[in-house]
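Structure first, commentary second.
Apart from one protein chain that is not included, each protein chain of the complex appears where it belongs.
To keep things simple, chains are lettered A, B and C as they appear, and every chain counts its residues starting from 1.
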Amino acid sequence: MANKAFGVINSAANYIRVEGLHDYRPIGAFSFLGRFRVIDFPISNFSNSGINRIHVYLNSRPRSIVEHIGSGRHYNINSKRGNLQLLFTQKNGASSIYNTDINAYIENCEQIERMPQDYVIIAPSYMVYKQDFQKLLDEHVESGTDITILYHKVDQAKEYYRACNVVNLNKQKGVVSLERNMGTAKEKNISMDTYVMSKQLFVDLVRKARRESSAYSLADMIALNCDTLDIRGYQHKGYFAPITSLDDYYRANMELLDYATSMEFFKSDWPFYTKTTDACPTQYFHGAQVVNSMICNAGLIEGTVENSIIGRNVHIGKGAIIKNSIILSYADIADGTYIENAVIDKWVKVKNVKKIVSDSVTPAYVKRSDIL
Amino acid sequence: MANKAFGVINSAANYIRVEGLHDYRPIGAFSFLGRFRVIDFPISNFSNSGINRIHVYLNSRPRSIVEHIGSGRHYNINSKRGNLQLLFTQKNGASSIYNTDINAYIENCEQIERMPQDYVIIAPSYMVYKQDFQKLLDEHVESGTDITILYHKVDQAKEYYRACNVVNLNKQKGVVSLERNMGTAKEKNISMDTYVMSKQLFVDLVRKARRESSAYSLADMIALNCDTLDIRGYQHKGYFAPITSLDDYYRANMELLDYATSMEFFKSDWPFYTKTTDACPTQYFHGAQVVNSMICNAGLIEGTVENSIIGRNVHIGKGAIIKNSIILSYADIADGTYIENAVIDKWVKVKNVKKIVSDSVTPAYVKRSDIL
Amino acid sequence: MAQTNMLAMILAGGRGSRLHELTNKVAKPAVSYGGKYRIIDFPLSNCANSGIDVVGVLTQYESVLLNSYVAAGGRWGLDTKDSGVFVLTPREKADSGLDVYRGTADAISQNIDFIDAYDPEYLLILSGDHIYKMNYDKMLRFHKEKGADATIAVRGVPMKEASRFGIMNTDGNGRIIEFEEKPAKPKSNLASMGIYIFTWKTLRKLLVEDMKNPESSHDFGNDIIPKMLGDDKQLWAYEFSGYWKDVGTIDSLWEANMDLLDSDNELNLNDTSWKIYTEDNGIVPQYIASTAKIDEAYINQGAAVGGTVQRSVIFTNCKIAPGAKVVDSVLMPGAIVEEGAVVTRALVAENIRIGKNAKVGDKKSEEILLVAKNVKGED
Partner (left out) sequence: MAQTNMLAMILAGGRGSRLHELTNKVAKPAVSYGGKYRIIDFPLSNCANSGIDVVGVLTQYESVLLNSYVAAGGRWGLDTKDSGVFVLTPREKADSGLDVYRGTADAISQNIDFIDAYDPEYLLILSGDHIYKMNYDKMLRFHKEKGADATIAVRGVPMKEASRFGIMNTDGNGRIIEFEEKPAKPKSNLASMGIYIFTWKTLRKLLVEDMKNPESSHDFGNDIIPKMLGDDKQLWAYEFSGYWKDVGTIDSLWEANMDLLDSDNELNLNDTSWKIYTEDNGIVPQYIASTAKIDEAYINQGAAVGGTVQRSVIFTNCKIAPGAKVVDSVLMPGAIVEEGAVVTRALVAENIRIGKNAKVGDKKSEEILLVAKNVKGED
């Protein structure tokens, strides 16, 4: 059954905005658990599912993703038979209302139409989850449905998932409607913005959208066609994290500090690939105290780390205390600093400020390359 | 001496425009001799010179170049020790007056400042020539000059090179001025837009330009500093072709139909690397007549080809006649067609039109994917 | 492995002595073919296109060129994280000394540790010296459907030639009931192509037994397949009907090249959905000079033609001077034909120079002339 579908990895819609981090890179390029980038997850899902022709849509600031993806060899994608193709959409800025997935598809229509596969699977570059797409495709084909939508049942739809769509299902798992999550109830079926359909229907919807409104997204088109098309939901289970706000990002990382959740998500039969940086192991000095944390390589740990995620090449000075925080790569935290409930971006040097603490639920954020 | 400089490959200035071809891709992505892309030449020059840290600036429509360059392995650049880094400049369209090299450098200043090399060699992505940059660098360092400019002495400056700059030299090869070629004389020293200087001076000039005018280019800054800096010319010899108009493009290709010129340019001690497409050999059928032409692989030749360049996967039908033309990849020329003095872009199908001829010096141009 | 759970082993050991001087310095699978390829590009590209990620190449003879050629697995895209092409030569182990491969089965047996390291469910065994395009994934699906222990690819040969081949006799449904090596009176025309899929667990057990058997010649055809038939294992014949050519002799190698001149040739190297990948370097397109005359030819990039070429295959970097003539011939990479020289019904080896006005080959000769030494010119 392999290779009947090609993959599309989509970038975030114009209304999705992660405070701070988003100023420097698209969500797909966000560091995740200190070691991965968010886009590693959808690409690995495709690769592990035997889908090796993948279109990756890039909007603003593509450099970091282009560098990270490279030739795609580290994703186990045969460079001759398969292809990780980077497609650029440039006409509009990231937050323009014209920056829709539909306009990106229109700009690259020639590439889409040249694909020899009959089906397409569309997955977002800004959500972290594990899914066998081949299985999803097989079920889609077998059921004879027009569109299959992947969804996840959550019970915190009031606090989180606010930039996501909600899938309303009938008893037969038919999609009755697709609409923005307004936080009206705790339990919701959150759309994972992941769709399976025939290439033909995909192209038709894109063309139709173009005729109807320049600001329509594919999700809008699907929502508008709930009556006329046979659209069904497919429930995803396991770890699921849409990275659509700083809160969601923070929470997504922290959840994986739970060892059982982490072991269930990272299994050797479904590897998540990423680009190596050839960083050496991490050195723990006399006096270091580390508990319940994920520590990346090339660290120099002299202080205390609790319930935190420490990226690559980070230095935690003597007597420094890091609690419930995410410290991204190349940060340098001086002796005696106290950090709690914070996200520290790459290349930050905390030299003079002695305390960084957020007292709200939302973590404090320190900007990339800042010297404090 | 290797690795004392890093390379910068620059894209064309906003006033350079190649009619037709330029609508679909940047000049660096133009097909050259049917087999190469223009950017293969500067990258190969760097690689052969042992310079393996290279910044490639991309402006609009980066897809084709990103795909072509990939990980850079085919350019013999060690992916661990070296790096072909793609840098994007997106704030402005290709033809905006704000689209200057200076603004591109400003946008990526962090990347430039992180380079450990003391010198920088800047070369354009839109000129074809062969140059040992290590030799150029050694001479630059030895002479103790501030900036070395590569130039080429031409005797057709009235007809061609109209989008290029001219270098005026004193007896000591000092650069007295740098200005646009106004076609005032036949003989001129054409600037090859290739500069060697210290990284420090490069950064200083970029910063200074920013303070003085948002529309300044690096060439402008150099021109303005001819009095204050020690700037010298370094004469290039051999084949040289700036691709700055359709005429120049056509002529650059045609010149290499001269076997002696071609053999002098393509030597095994200075290979030009390109990405393979795994195209099979070309098949000549009974009745084919081919003379004085360069034919790429995977061709199916049934007709007549004279003084022409035929790209990959091109079909020339029975009785078709191609004269003094450039036919790019995947074109399909039906039986009995007559084409003279034309540039036929990729994926063109000539089915119904029986004759394509330009009677002026400028070749006829047929747009990409057109069906005629 | 993710895609097929099948590992491929290419038997490339052959000294290929019927190819004479062509294999003096290179193993047979590294011999040039088709204007730009080497023979082993075909099984390797087939593997890549069939979704097979790991390929072992078994050889013990003049492996330097073959080694450096196939080790660059990127040519076939086989250099991703979990894929690779590995040259496996005999080696010393903790419990055994250095010894040559004693037979096709022994070559696999000596590398059981390599195979085990990848833990495949199926093992595909291929020859390194056949020209063909085949989807091994389809064959694997057949193997699974039949619940086979071994599946052997076969092709129909003319009945009168059948006694020259290893013939598979099947029941009505395709299950193999008998194997006869070059039978005097063949009962079927299904010849083995030397392409096997084995369920690895089953084969592994048989190989371990076979290694201990002093009577065995350690060969798949002589020992393993008969043993399996004797044990009443499920052996199935998988019929293949596309282009297939054994290029073991100078004549057949020449013929296989000439087949490409046929405008409807079945091999169709121009098919972009099943490309044959090979080494490629950034040389210039082929240059056809004003003095050239070309009538039916298959020419690769980097060649320069100034003379006459008729019904010939011209490889990379060949040079045919003005006034030279090449007819019904194959010129391997870098061959040079000087002014006034005439080459007819010949196969000219790599980098051979045919001097001025020299004449080689004979239009009427039944056999193809192999030119493996420079030919001096005449004034």
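One rule holds in what follows: contacts are C-beta pairs under 8 Å (C-beta built on N, C-alpha and C of every residue); 3 or more make two chains touch, one makes a residue touch a chain.
Bear in mind the structure is a predicted one, so any value in this text is a computation, not a measurement.
Contacts of the undisplayed chain with visible chains (whole complex): A, B, C. Of the candidate positions B:N78, B:S177, B:Q200 or B:Q235, contact with the unshown chain belongs to B:N78. Note on the undisplayed chain: of the listed residues A:G20, A:G183 or A:P271, the one touching it is A:P271.
Of the options A:I106, A:V141 or A:A288, the residue whose C-beta touches the omitted chain is A:A288. Only one of A:F6, A:F36 or A:F202 touches the absent chain when the whole complex is considered: A:F36. The chain not shown here touches chain A at positions 33-36, 40, 44, 73-74, 259, 262, 266, 271-274, 276, 278, 280-298, 300, 305, 309-310, 313.
On the side of chain C, the interface with the absent chain consists of residues 24-25, 59-65, 67-68, 71-74, 79, 81, 84-94, 98-100, 111, 113-114, 117, 281, using the contact rule stated above.
By the touch definition given at the top, chain B reaches the unshown chain through residues 2-3, 47-48, 50, 72-82, 116, 273.
Note that in this section only the chains that are shown with their structure count from here on.
Using mean Cα coordinates as chain centres, the one most removed from chain C is A. As a whole-number value, the distance joining the C-alpha centres of chain A and chain B reads 38 Å. Chain centres here are Cα averages; for chain A and chain C they lie 45 Å apart.
In chain C, the positions touching at least two other chains are 74, 275, 277. Under the contact definition stated at the top, the residues of chain A that touch 2 or more other chains are 73, 79-80.
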